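As you look at this complex, bear in mind that one protein chain is not there, while each of the others sits in place.
The block that comes next holds chain A.
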Amino acid sequence: MTQLITTVTIVWIALPLFLGFLLYLLPVLDRSLTLAMAVLSAVYGLYQILADSPIDLQLIDSFGVTLLVNSLSGYFILTNALVTAAVVLYCWGDQGLDKAGQKRPRKTAFFFAQLVILHGCVNAVFICADFMSLYVALEVVGITAFSLVAYPRTDRTIWLALRYLMTSNTAMLFYLLGAVLVYQANHSFAFVGLSNAPKDAIALIFLGLLTKGGVFISGLWLPATHAEAEAPVSALLSGIVSKTGVFPLVRCALLVEEIAPIVQIFSIGTAVLGVVGAMLEKDTKRMLAFSTISQMGLVLAAPVAAGFYALTHGLAKAVLFLSAGNLSDRSFDALRKKPMPRSLWIVIAVASLSLSGFPLIAGFNAKIQTLGQLQGWPLIVLNTAAVGTAIVFAKFIFLPFSNTSTELLPISAEGAILLSPQKARPALFPSLFVGYWLAAGLLLSVLLMAGTFYIEDYQLANLLKALGKVGLGWLIYAIALRGPLNLARIRLPRAPERLDHLMGGMSLILVLLFWRVLA
């Protein structure tokens, strides 16, 4: 049995890389093979969550090159599988019309090849337990993410992809320095060696992972990249790629106790920074990206509960990015004037409520599980951040929608043109199509089902707390952002997001890390 699972694990981890090349030779099968790979990963991830029998694979000899699959990996693998599957469904057929009324072409085999390789490398990140395999997996994730962001090949996307690759590669060079210091101290690259390693190693490795995961100041590259990429790519970046930086931090915090306090400080910092950024943001996709920065903090806050939190966040955020790509405008002000179809609103509202921690949706259980692990001042700060999240997503929930949803119903934008020419051409929502509904349906149904995992969370105290936080958030939203105070006037400076400042910020974080670690 163990032998079988070992073989399955090795085949499963190698298969996507093989498929990536095969897809290119057999472009006819691009979507079906990618989807099949995602289904396979989902099954594997679910098995790991339910079986809860960790698999530990050591490379021959004693250099600590290890794969470790446990239930924590299971949750992350499941997230990866579901988000990938949703993106494949989204990109399956006709892509609808874009805002200019032009037909969006179907994605080529190149896109799916990159997608399946990205999927495989993200899986590899989620099962590795040594710094060298992690390095290789993270770099390949970076390269494929670059190709996916630059896929439309406009100058703007190429620039953003370059900026992403440059930031992540520089961070990874620091990481490499740290990795060799760990090796020097232990003659092994295993994560556990971090406890013996010199303090500088921790600081250097953390810098790399924080930047990759979009945590705290190092995560400021994220809003522009996520906002400008195409909807399915943003969903991938936010749903899974940012978790590739967070997962190793979580795993290290679980394996090495000394690390946990540093991780916690950064988790709180990033939760607050992200929530403030998201509150003051006026652009839908940038707001979602800032919210990702903040949610990474909640994933890191309680390493034990990180898996489930990452799952609920990844699913809800992917739905929101896919939906935001289909809104008529990117700015909230414009969206308040143009109601969206009710069906689209329902999807957005369910995902937003999940992230706000509203009962009956899995986000509620995730928040209870995570916050239940904390006490003292971190609990207070993170509860405040949770109220902040409710404020942020109130922006989406209180957007207007039109009840006459029939005219805007999906499927064929051309059909709508035939029925009512004057309404269709400057159509409000030219681009809702079958793929979108399949993807959103898949993600939301899992989100609703996952809540039943933790029935015991439904206690009166928990319910009251959750409802209180959401209610308080909405009240503050009404008073402070929309009402008399009108804090929404404040604009955050964009300067820290410039490339030079991102790089400079890296050196600041390094100094901060040295100071925290050596203290």
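Observations, loosely collected:
By definition in this document, contacts are C-beta pairs under 8 Å (C-beta built on N, C-alpha and C of every residue); 3 or more make two chains touch, one makes a residue touch a chain; residues count from 1.
One rule holds in what follows: contacts and distances are computed from a predicted model.
Between the listed names "ABC transporter ATP-binding protein", "Multicomponent Na+:H+ antiporter subunit MnhC", "SH3-like domain-containing protein" or "CO dehydrogenase/acetyl-CoA synthase complex subunit epsilon", the UniProt record for the complex's undisplayed chain reads "Multicomponent Na+:H+ antiporter subunit MnhC".
Checked against the hidden chain, the listed residues A:12, A:44, A:75 or A:135 yield one contact partner: A:135. Here the missing chain is touched by one residue of A:118, A:224 or A:447, and it is A:224.
Touch with the chain omitted from the figure is made, among A:11, A:26, A:50 or A:173, by A:173. Residue A:184 is the one among A:7, A:53, A:108 or A:184 that touches the chain missing from this view. Between the chain not shown and the residues A:54, A:152, A:468 or A:504, the one that touches is A:504. Take chain A: the residues that touch the chain left off the picture are 63, 132, 135-136, 139-140, 142-143, 146, 150, 153, 155-156, 158-163, 165-166, 169-170, 173, 176-177, 180, 183-184, 187, 189, 224, 494, 497-500, 503-504, 507.
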